[in-house]
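For this depiction, one protein chain was excluded, whereas all remaining protein chains were kept in their positions.
A and B are the chain letters, set down in written order, and residue numbers restart from 1 in every chain.
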Amino acid sequence: MPAMLRTLAQKLGMMAHGFHGGVHPHERKLTAGMPIEDCPLAPLYIVPLKQHIGEACTPLVAVGDKVLRGQKIARAEGYVSVPLHAPTSGTVVKIEEHPVVHPSGMSMPCVFIEADGLDEEDHSLERMTNWRDLDAAVLRERVRMCGIAGLGGAVFPTFIKLVQDKKNPIQTLVLNGIECEPYLTNDHQMMLEQAEEVLQGMAIIMHMVGAESGIIAIEDNKSDAARVMRQALAENSELAHVHVAVLPTRYPQGSEKQLIYSLTGKEVPAGKLPLHVGVICQNVGTAKAIRDAVLLGKPLTERLVTVSGDAMPRPANLRVRLGLTLRYVFAQRGLEDFENIQILHGGPMMGERLRIPDVPVIKSSIGLLAMHQDTVMQAHPAEQPCIRCGHCSQACPAALVPNLMADHCRNEQFDKAEAYNLFDCIECGACSYVCPSNIPLVQYFRYGKGQIAQLRREHDFAEASRQRFDARDARLAREKAEKAARRSRVRKELAPAPDKDTTTKVEKSTNDKAEES
Amino acid sequence: MSEVALILLSAVLVNNYVLTKFLGICPFLGTSSKVETAIGMSFAVMFVMTMASTASWLVQQYVLIPLDLLYLQTIFFILIIAALVQFIELMIHKTSPVLYQALGIFLPLITTNCAVLGVAILNVQQDQTFLTSALYGFGAAVGFALVLILFAGLRERLDGAPVPALFKGSPLALITAGMMSLAFMGFSGLVKI
Partner (left out) sequence: MTHLLAALLSLGAFALLAGVVLAVAQRVFHIEGDPMVDKIDSMLPQTQCGQCGYPGCKPYANAVASGAAEVNHCVPGGERVMLQIADLMGVEPKAVEEEAAAPMLAFVREDECIGCTLCIKACPVDAIVGAPKQYHTVIVDQCTGCMLCVEPCPVDCIDMLVKPELLEHWAWPLPDTRRAAVGHERRGHHAGHA
């Protein structure tokens, strides 16, 4: 249906809202319906000191310290940060740099914990079974303390979103069970197996933000999950104003702003947050983690991971402790030889390609995919010139003009790229996916964003240096003036008293001379 | 009223000074590498052209014809244009030093912009009234501004386009200008009298 007709139909209420653009890649949900299995414990855990968006943590433990599972091992620094916890009981053996999940393949300080095999838990956090009577701020602090960050993959510290703002009261909580990336099924499986826990988490979040209604969003390729959630809701008398919304399967339906638009017809303005339109959005996994933190006093030390990919011998939905290396997790499912295999961290659309499997699982690890090198190469053939077909603009869920933005990024005309709203790009990859010329558009946007950030950093540093330079100049001038003043005062004091007249005379004459010249 | 519309339409599109009369090509190519510069240049030319066509009409009617000095026409007109250009130059230097730098030599060169003198001379040749000559000057300037800004936009886009090395820079600009000119020829059938 032409875009204009669709918009008209939506405006008239004849059609459900749908976000602009989007694509429908092959789903390839190999692990759909497979029960969640526990990934066995390993002898060594590597905990990177930054697993969320924001500032890195500072370690609280020293080499040789004994830790328990759930014990805080690193302190949050700054506001946008959450603490880290030991994934199992054992001994801290070293704190040093180790490669982490990052497209650069660079290293970051990590805490190495040697497990003692006992997996003893730290029970210092009490269970808040009376959460209904507790103040939102108390619960919020618990969510922060337990290190919870958005488990849908963005890992933004969750407590920051859980605020009651007088100016922007939140009406609706959207529970995101969309999982629109191909291959991934962990949210799906969680809804099937732990519907009760997810709903408890949802009730806690709604209590915290004061939301009146809730929507559980599920794509129509997961109708069994929708059925299970509906049934669980029917049994739950507490969540009366919550309903399950089944949305058409379309990528990136699960992206926060797009999902909110699809469900409510409210558009989150550029540079604003969902709470500005009275909505907050949480992933189902995050809701479950919040429930564990509040009801059980359990910090975030494990998460569900879809281990899949076309090169995976035995794909599975695993419950994995944070800090296990990818190599170990893959080995549990029969993959030990990484020859000609490309590892993806996250989904195939937005995930990062990793160079080595020796990096640890972190809070953002929604999926670990092992793909045949050939498959990846086929998906990324050589780039051809742009033929201006406009498919990318039609596919863009943020309604941008990807081909022009990419041109500007490539030619380093960053001001123009920004004028085309480069920073509204969510890097979903829909444009690259539909491009008949195989232009890696998202790569250009990432390049542009990185360069702009770097230029800004350099500019800020230059500005600070200039201020320091000017301040130093002013100080030197002042010191010089003071010195001169002191010198003349000393000279005056040293001069014998009877000569006072002559000094003034001399001064006067010099003054005259100065005036003359 | 229809006369006003006709004059404007004719000056802006049908008889566009740059693309159909081929006057003022120098600043058209020289100041079109960036849209911001092109906009600044357009406003400068708009001011000079409108003022020059009215002033030259006045001089023609009240000085040159009564005193029978028509052979001094060019000198008088150039004097008017030069004074106006100096004036706008001072003004731009004060209000927008960056634009002043960006326009560089092309700002004083408006004096020798043949489109400006062309409009002034054509005006008096066509026996326009005071109002129509002002309107014609303004229309011609708008036409100049229109194609200059369009051209600058095209050049900005082409700046990043993967064209063969042979066509880089000026050749591509000239080809683009030629194609724009062809496109503007389409306007010649716009008005049927």
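Note that in this section contacts are C-beta pairs under 8 Å (C-beta built on N, C-alpha and C of every residue); 3 or more make two chains touch, one makes a residue touch a chain.
Keep in mind that this is a model prediction, so the values were computed, not measured.
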Among the options A:117, A:390 or A:450, which residue touches the chain absent from this view?
-> A:450
Have a look at A:106, A:234 or A:494 and name the one touching the chain we're not showing.
-> A:106
May I ask you to list the residues on chain B that touch the chain which is not drawn?
-> 33, 59, 63, 67-69, 72, 75-76, 79-80, 82-83, 86-87, 90-91, 93-94, 97-98, 101-104, 159, 162, 165, 168-169
Touching the unshown chain, chain A contributes residues 102-104, 106-108, 382-385, 410-412, 439-440, 443-444, 446-447, 449-451, 453-454, 457-458, 461-466, 468-469, 471-472
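One rule holds in what follows: only the chains that are shown with their structure count from here on.
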Rounded to the nearest whole Å, what is the centre-to-centre distance of chain A and chain B, using the mean of the C-alpha atoms as each centre?
-> 54
Within their complex, chain B touches chain A through residues 156-157, 159-162
Flag every residue of chain A that touches chain B in the complex, lowest number first.
-> 385, 407-408, 410-411, 413, 416
